[in-house]
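Only one protein chain is missing from this complex, and each of the others stays in its spot.
Here is chain A:
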């Protein structure tokens, strides 16, 4: 009987199998016969993949299914009826009626003889080799039945090839290399960095990083794609070299950026050996970056807080106590404060680092046990304008696309985002599309790495001045409107006409033209016109933006302006287009979705909405305030003025990440009770009275929601160091406060979320197991989720154009502060650095530096490496100078990964008019050469020493049992 491979019957691709070559996307099906088994596959599929789909394994070494077929190892030769010779199955596409034989005597002999050649130049140290047990070369030697190497081992060989141990995470052992080029191809095709190459030719061919300068000194970004691609021990994780091969694995979701990559946590018992990107992850398709792939050592770092601790005053040492005592202490304090200062005197902050279930639970705790709406989240300081701006215009507070959508984009406009550093796996996907020919427009004050993408075909850089985003977005829209580039059909059918007419009249005004705005943006008007035309004329144009858009006094206005651009050109509602906020943290989308903001219940349901609030009141059995509570900055101000006395902060380091550090510190010092739940003694915890040990993403179950609204499972791979997952701790606190919570597993929390949140109505753990991930809205209408939003209509019916008047920030260059400071992230460190600073990622970025243009440097007599004092109206700090032409003159740049840098000592309390998102991206500063750290840094250092001693004394003084 003929057995057909029917994709409907057998839809499951086994993500643990290597199919050898990429899938074909052709609709047309072809039937062929392999070893007598008939199989139907899409046209364009390789013979190798077709065989694998029929569960026939053809030997191979150079092929792997995330790379283009290469055809170099020749092990995958097959015989095809009616054809000469033994073609490679990886490079031979299927044809209708083809008859293929994968095992014949002739093939067996050829394969054995090829393996004999390989092994004649390979060390025979299998038993002591790190790849022992997980080596494709070893497997193939076994598969082909290699029994002898007649060439002997005295011939020319590479057994003395040196090791490159420069990278902290992996070792390159040239003696094991079979020159299959999988690493080179992975670096080019998957990562898009092109750091690796083949050097020499013929027998002398070898892999070289950069100009053969070693991995660490080359352009290598340590994404790990090469290590993953290597079929031998040539590229091996150092953890595998030291620990041996893992014995089981669990699929989970990375806890770094908003890309939300799926990983296989490969384990030995409860010890994590390595993180390997999971091919079945829809966000990353088996790719990773240096953080998710390698920087997990923080999870077992000695600095982890392992025991609950309390103290009466922040000038006292910590006292280690039991969970019950710590929770009881916290609950008593909270209740006492409320008794004295009122119900509104306490509040809390949910974490964008924790799971959806945990964020949901913290805001529920606040709205029920605390009895107020004083909940906020770190999205306040990053993407709150996205929530506001997109809700106003498109009707939903989320990006409109999947990441994969970019592969259909013809023009990509990147505004205020640096994907190759901050969202590296998406950056690689974008680079792939750029190599395929999509055009790129970057609106950014800095020359970001994306502009240096190898094999970029067409790119424009609009180097605008910090603070001029709205002016730029308006100028682009002006050109679209006045040059007749609008998609009038789309506007007529999908957009509210009155709002459109009002916007159109406004945007067409000459004051919004590129020429008029040139004085504001500093960007040549003709260049702006070209960019507008490129965006508007592309078949599919997509906008990607980041914190360079939101973290401004007009952050929300820019977000609306971006939506206007997409609406005006009809670039919404299909693959390849859209408005895509690149979310900063792993679960910033989720924490917003979960009702963390003071004005919104889960699913962006306003607290003033009686119907929605009523549902929650009924389910939770409490009365919920119909007025929004305090935002983070309000909490700080209220703390300083004495009305706000206690805070529960789960997994956010406000003392380091929020602007105007000295103001934040003053607020924190004013609190009577600060409860910090974190995995480390972070900067905020230094002001805390209760320190509850947090659990890392490896230690708990739950879900994260990434920037494409994808809900992904987080799975526990090891027990929490202090015995409790974060949601359990919140539950304990709630119970101690007298509001009963009795969840046995996060899946029960998700069930409650689904029951109360229309956009999550169809989400369940069972369904997540079935489909791997789900993109909300997921409900009866979209039972398998919604990859692309707004396809047919908008949640508000018709989209609403918004008038986006440019209003200059009050933070402007003056005689006293003549430079503009803008801040950002780099690849190897992550946000406040609490995790990455406790990993080997330090080798790439051990301190924050101030990037300054040569012109500004020369004017101040600054040389590379000088100590620079940086002053703003908010504060003063000292950083080392790096002269760089990535900046334009007049603009300086730094990162904020190291607390002692004090980057946020300088940033001001200016914020977005709509959401109070801080204006991190524009601070007027002056810089000058100095010889010593700032006053703040000295105080920081002293406090750091003192608080660490408090922690050390606690751990040595008290027996935690």
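Basically, a residue touches a chain if its C-beta (ideal position, glycine included) is under 8 Å from a C-beta of that chain, and two chains touch if they have at least 3 such contacts; residues count from 1.
The working rule: contacts and distances are computed from a predicted model.
Of "Periplasmic binding protein domain-containing protein", "Polysulfide reductase NrfD", "Phosphoribosylformylglycinamidine synthase subunit PurS" or "NADH-quinone oxidoreductase subunit F", only "NADH-quinone oxidoreductase subunit F" is the UniProt protein name of the chain excluded from the display.
For the chain missing from the display, the contacting residue among A:105, A:156 or A:510 is A:156, taking the whole complex into account.
When the omitted chain is restored, the residue from A:49, A:74 or A:645 that touches it is A:74.
Checked against the full complex, the candidates A:13, A:110, A:527 or A:751 give a single residue touching the omitted chain, namely A:110.
By the touch rule set out above, chain A reaches the unshown chain at residues 69-74, 77, 85-86, 88, 90-93, 106, 109-110, 113-114, 117-118, 120-121, 150-151, 155-156, 178-179, 181, 197-198, 200-205.
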